[in-house]
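In this view, the complex is presented without one of its protein chains, the others remaining in place.
And now, subunit A:
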C-alpha cells in the first residue's frame, strides 16, 4: 500500500478526515493495482471453476521416515509438474500442502483420468540393461534403430570420472537394421544370455544358475519375445507396458525420444533409483560438450553401477546401453564404453538445458525414498462448479442483505455508518483476494467463500460493540460527542481482544490443517484483520464526523441514538444523585 502508516491511532482519535482519506487512498490504490495487474476477479479454485483436484500423500519407505522433508517434497513437486504439464495441461498446478501432501489441481478440459494416472502412481526409477530396441511405428519392420551408433556423443571428457555417453537415440540418422523378427531373435538370445550371466548383475558371471531356473528363464524369455514382437509403442494403451514390471524381472518397455517412440527389451534392474545420491544438470564449459547430467551414487550404488557398466561395455550396440526407466518408461538410454567406477558418472549428449535438467530431475526423483498414495480425487464438472459459485454468491448476498436489514431496523441512522463500513470491508476483501491470486497463488474455493460469509457476522459485531457502548454512554445522560469519545477506547479494547481470538483460531487452523480447512482459515484470518483496519480507519472516524451533524447530535428519532428511545436519564445536576439512582436495587419480577 502506498499510503503512509504514521499517526494511525492519533488520527483515528483527533483527525478523522485523515484516516478516512488514508483508507480511501488504500482502496483506490489496491483497486487500481487490481485492474492494472489484469486480475480483476479472484482466481477460482477447482470446486468453483470445475476441474480435478488430486491429493497425494507421501509415504516413506520403512526406516526412512525422515525422508519426508521439504527438499524431497519439492523435488517431487517438480517431477509431478513435469509429468502433468507433459500432458499438455497448461495451468495445472502442483503444490505441497502441509508436510506430506501434494495437491495437484488440473483445470477443466483436461483428461483427468490420464492426469490421475500420471500423478497418482508410484514413481520408480531403475537402470536396466538394454537387450534389444527398435523404433516402434506400428507396422514398421525396417525402422531406424535408435542405438545404431553408440559412440555418437563420446566426446572426450576431462572429468576424472569415467563417462557414460548418451545413446544415439537422439541421432535420427541411424542406419536401418534388421527386421522385428530378427531383432526379436536377438533379443531372445540376449535374454537367455542374460538369464545365465547377469541375472544378478552384482554377482556377475559367477552365478551358476541351476538347470530348472535356466529353463524357467528361457520360458520367460520366449514370452517376453512374443510380447516384444507384438508391442506397438505408438498405441497409447501399450505405452506403460513396463509399468508393473518387477525390478528383478526382465521386461519390455516403451520410451519416447525426440517425438519417436521406441520399444525396448530390458534386463532386470541393475541399479535402483534409490542408489542415486543426487543428480544435476551442468554445463560443461571445459570441453564444449554442452549440457550434461552428472550423477552421484551411493557407495552400494556406485559398485553396482561399476559392475553393470563393466559388463555392458563388453557388448555391442544396443546391448551396451542401459535404459533409465522411470515409471516403466525409458527416459534415456545412454551407451557405455567402459566400466564406470568411482561412484559418479556423467551422461552427455546433445542435450538442451531443459532436457538435461529434466533428466537430472528424474534421476533425483528416482532417488527419493518416497512413494505417493492417492488420498482423494475430486472431479468437479464445470456446471457444478458454476452452480456452487452461484449458490455461494447468492448466499453471501442474502446474508449481507439480511444483516443490512437488521442493522437498519435496529440501528436506524447509525446504519449510515455500519453499512458503508460493511461495504468497505467487502470491497477490501474482494480486491485483496483478487490480488492474492497472482500474488501468492491464492484460489478462492467454496470453504473460502463460506469463511467470507461468516466474516460478515464478525465485522458487523465490531460495529455492534461500538454502537452499544455509545448507547450506554448516552443512557448515562451524555450528549453524543463525548459519548463517542468515551465509548471508543472501551469498544476498541473489546474489539481488539475478540478479533485477536478469532485471528488466533484462523492462524492455528491455517498452519496446522490441510485441504479445504486451510482455504477457510485463510479467508477468516484475512477478514478479521480487515475488520480491525476498517473499524479503526473507517467506522470510528466516520462516527466522529457524523456525531457533529445535527441529525445525530440532536438525537433525531431516526438517528438510532435518540436518548429518549434509549431511555436515557434526564440530565442530573447533583453529584450524589446518580449514585443513588443508579444503585437502586431493582427487580421487576418482584415489583
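Criterion: a residue touches a chain if its C-beta (ideal position, glycine included) is under 8 Å from a C-beta of that chain, and two chains touch if they have at least 3 such contacts; residues count from 1.
Simple rule for what comes next: contacts and distances are computed from a predicted model.
Entry comment: the absent subunit's protein name, as recorded by UniProt, is "Protein-export membrane protein SecF", drawn from "ABC transporter ATP-binding protein", "Protein-export membrane protein SecF", "histidine kinase" or "Aspartate carbamoyltransferase". From the set A:28, A:230 or A:409, the residue in touch with the chain omitted from the display is A:409, counting the whole complex. Of A:30, A:106, A:363 or A:446, it is A:446 that touches the chain left out of the display. Annotation for subunit A: contacts to the undisplayed chain at residues 47, 55, 57, 98, 101, 113, 116, 120, 373-381, 383-384, 387-388, 390-392, 394-396, 398-400, 402-403, 406-407, 409-410, 446-447, 449-451, 453-454, 456-458, 460-461, 464-465, 468, 471-472, 475-483, 486, 490, 493-494, 497-498, 500-502, 504-506, 508-509, 511-517, 520-521, 524, 553, 555, 562-563, 565-572, 575, 577-591.
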